[in-house]
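Missing here: one protein chain of the complex. Every other protein chain is in place.
Residue numbering begins at 1 within each chain, and the chains themselves are lettered A, B and C in the order written.
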Amino acid sequence: MNFRTDLALERKEYIRKGELDGIKEEKKEVHGVYVTTITVENEKGEKLLSKPKGKYITVEIGSFMKNADLFSDKLTALSEELSSLIPKEGTVLVVGLGNEKITPDALGPKCISLILATRHISEEFAKAIGFERLRSVAAIVPGVLGTTGIETAESIEGIAERIKPSCVIVIDALAARSTERLGTTVQITDTGVSPGSGVGNKRNRIDKNSIGVPVIAIGVPTVVDAATMAADALQNAGMSEEETERLLRSYEENELMMVTPKEIDNVIDRAAALVAMSINSALQPDIPAEDILAIVS
Amino acid sequence: MNFRTDLALERKEYIRKGELDGIKEEKKEVHGVYVTTITVENEKGEKLLSKPKGKYITVEIGSFMKNADLFSDKLTALSEELSSLIPKEGTVLVVGLGNEKITPDALGPKCISLILATRHISEEFAKAIGFERLRSVAAIVPGVLGTTGIETAESIEGIAERIKPSCVIVIDALAARSTERLGTTVQITDTGVSPGSGVGNKRNRIDKNSIGVPVIAIGVPTVVDAATMAADALQNAGMSEEETERLLRSYEENELMMVTPKEIDNVIDRAAALVAMSINSALQPDIPAEDILAIVS
Amino acid sequence: MNFRTDLALERKEYIRKGELDGIKEEKKEVHGVYVTTITVENEKGEKLLSKPKGKYITVEIGSFMKNADLFSDKLTALSEELSSLIPKEGTVLVVGLGNEKITPDALGPKCISLILATRHISEEFAKAIGFERLRSVAAIVPGVLGTTGIETAESIEGIAERIKPSCVIVIDALAARSTERLGTTVQITDTGVSPGSGVGNKRNRIDKNSIGVPVIAIGVPTVVDAATMAADALQNAGMSEEETERLLRSYEENELMMVTPKEIDNVIDRAAALVAMSINSALQPDIPAEDILAIVS
Partner (left out) sequence: MNFRTDLALERKEYIRKGELDGIKEEKKEVHGVYVTTITVENEKGEKLLSKPKGKYITVEIGSFMKNADLFSDKLTALSEELSSLIPKEGTVLVVGLGNEKITPDALGPKCISLILATRHISEEFAKAIGFERLRSVAAIVPGVLGTTGIETAESIEGIAERIKPSCVIVIDALAARSTERLGTTVQITDTGVSPGSGVGNKRNRIDKNSIGVPVIAIGVPTVVDAATMAADALQNAGMSEEETERLLRSYEENELMMVTPKEIDNVIDRAAALVAMSINSALQPDIPAEDILAIVS
């Protein structure tokens, strides 16, 4: 398993049959949308999948490029899966990871610009403008280590200590193995995240251990590593795993390269809108999604 | 004194002669640049100037619009004034206040994109790339309350507790009384700042009291309140202070209006570059400004 | 009449009663929206209003800031007024004037990004994707003289000669006298436009004379001249016209200043969406506005 991917679903495909000890998989169709939940149950599963213990929910939403319709069953399906993981009470801190100046890495920051922040709105004012129940939400873009000098985990910890959220939701761009996944799949997990896995390098993990409250990560694959793509081409051509690995070493310069859809700017815009609105809907179930969109956009 | 201004220099102009008890003023010319230092010495001065005790250094840099030359005596003068206020040791946290989506309020965020963050660079690596002494610097854009749900003061406090800076530098757009000040003046103070005074509303003060370490604020006026401008026109036309105040009440709708240079986008870009580079130079005196610019841009 | 305004409606307010020879005014309420049509009938009217002969339709749409709902009676009213001026057959060339890098001047370029261009779509393909009748539309942003070296009129003439439109629609930001008009009024005229009147200087007129086909201009006021605003304050304070004029000369430096809403970025975004969608609806009456928006955004 030398292919880089942040999707539990893709990692599982490379485990040999009969070896699924510690890993559970459930598939369902909700509102016409395919949802796969992979649960890593124990250390055995962690080793097999190279992913920490917890749930990995994959929602297949098809091509964003061909469907601009935001208020669809995709939104409902995503929102429901998210709701199942979010505590019912307390402030939720939503965090957009990634670098807004690198298009395929800008998913997180773009999402945050569409999240309805409400923590500063008093109950009286909320009622006065017609919102009976408004969940307390804060939304931040911590920036990347290279430009802030601060690990994302440090920023989130510092702010979480101040505002005491009951849960943190982090949004990040992911890397996939297959180009078919780009912009067409959403992964939701209760295991947190290692910032920068989408485009840059691994950083301090952001999860319940480091932050002290549940950390839900929601991501969309936006890039395939160039080396991974070349390896795929070789294996599809019948080359052995060993031979592929040997050849890949000659592709090291390609670590600076990524594969993205030609329409990546559109893919990011649409994925950001869908993810942000599914978070908004999960957090404010009493406000129609259309009304929230009118406020944030 | 009903005119809105964030500049101590402009406030002082409206104090009657002989009343300057508790306020000290010094003028000098450094590298051909005019520098005025107003010191509020005690509570009497605080009341007279409606500004907290401390130093207010005004550097008159002339029109940014007519001079694109960044590496000039203006930069040197600004950098020297800043240096006199910054502790010699420890990490410096640079914070860009304001809303990057409202052009005249975007000075802070634009500056941060040009600040050289170094806190994550190890001493070994710094030496390996030829930097003998690299001051530890972190740089953040906390965002505005309306979109984050978090007071700027809370964000800074949370992050400051984590990274333990010896000093915080906040950058913000200011409001002036006179349109001639827009983009032509820099104010540096050791008294901290009330976020949002440039375009929005007053928030929790960010200063040594709230953060626990010295807070230096650096700002450039980018707007004049429309009501202030109208009042100025009336007083220049010989109208009495009382009459002006009465008439101004009819300009309340103008609180939604601001006066800016037509070239505001250019003014912001150039002011941001000058302020950011003067901070970089003050923090990394051993690295030539041109080299820093090549790294950050 | 020394106040600068691009709105025929505001100019008319300053003509003395009984002097309206050559100027006709009609008011109506359409879909709950106020529409005023001023017709300059002859040279006498041209002199009185300082505006060329033709129709000036003003649609009062209220504050964009408080109403994000795009698909409303405002859209219908605007679309109907536009339709009454556009020839029924032939290609329509839509042109966005102004400088996209100066926020209040960016209305035209922002609109163009939301115009459905169709001239390159073959009839067969249009039918294949379900559009029985697709009006041929081209959409361009010619840029400003200072950055292109080409008069906007020259660019439009050159392209119009190639693509032979039956009509040109130009979109531009306007200057108003009253801050209450900013972002709340749309002016539609069949007399063309002088580019750059919104923020910059007058250029070669773009109208039926210069282009050879009808030129419809649609504009939204986004700025008030700082000098105009000061003059208004003085006259409201009871100062005579002569005295005001004398004092205004001392405000010449303010020609570099403009008054805009503090929320100007939002005002521009919303005005651009409304104007673009009203043009799209007028040009493609058979396609629901929501479907067009899904394609262009």
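Please note the rule applied: a contact is a pair of C-beta atoms (placed from the backbone, for glycine too) under 8 Å apart; a residue touches a chain by one contact, two chains touch by 3 or more.
Just so you know, these numbers come straight off a predicted model, no measurement behind them.
Colleague: Just name the one of C:Val35, C:Leu107, C:Val141 or C:Ile292 that touches the chain not displayed here.
Modeller: Missing-chain contact among the listed residues: C:Val141.
Colleague: Please pick, from A:Val213, A:Ile264 or A:Ala289, the residue that touches the omitted chain in the full complex.
Modeller: Residue touching the absent chain, from the options given: A:Ile264.
Colleague: Contacts of subunit C with the missing chain: which residues?
Modeller: 112-113, 117-121, 136-143, 145-151, 154-155, 157-163
Colleague: When the complex is taken as a whole, what residues of subunit A touch the one chain not shown?
Modeller: 101-103, 179-180, 182, 199-200, 224, 226, 229-234, 236-237, 239, 243, 247, 250-251, 253-254, 256-265
Everything below uses one rule, namely that only the chains that are shown with their structure count from here on.
Colleague: Centre to centre, by mean C-alpha position, how many angstrom separate subunit A and subunit C?
Modeller: 43
Colleague: Can you give the whole-Å distance between the Cα centres of subunit A and subunit B?
Modeller: Whole-Å distance between the two chain centres: 38.
Colleague: What parts of subunit C, by residue number, touch at least two of the other chains?
Modeller: Subunit C, residues with two or more chain partners: not present.
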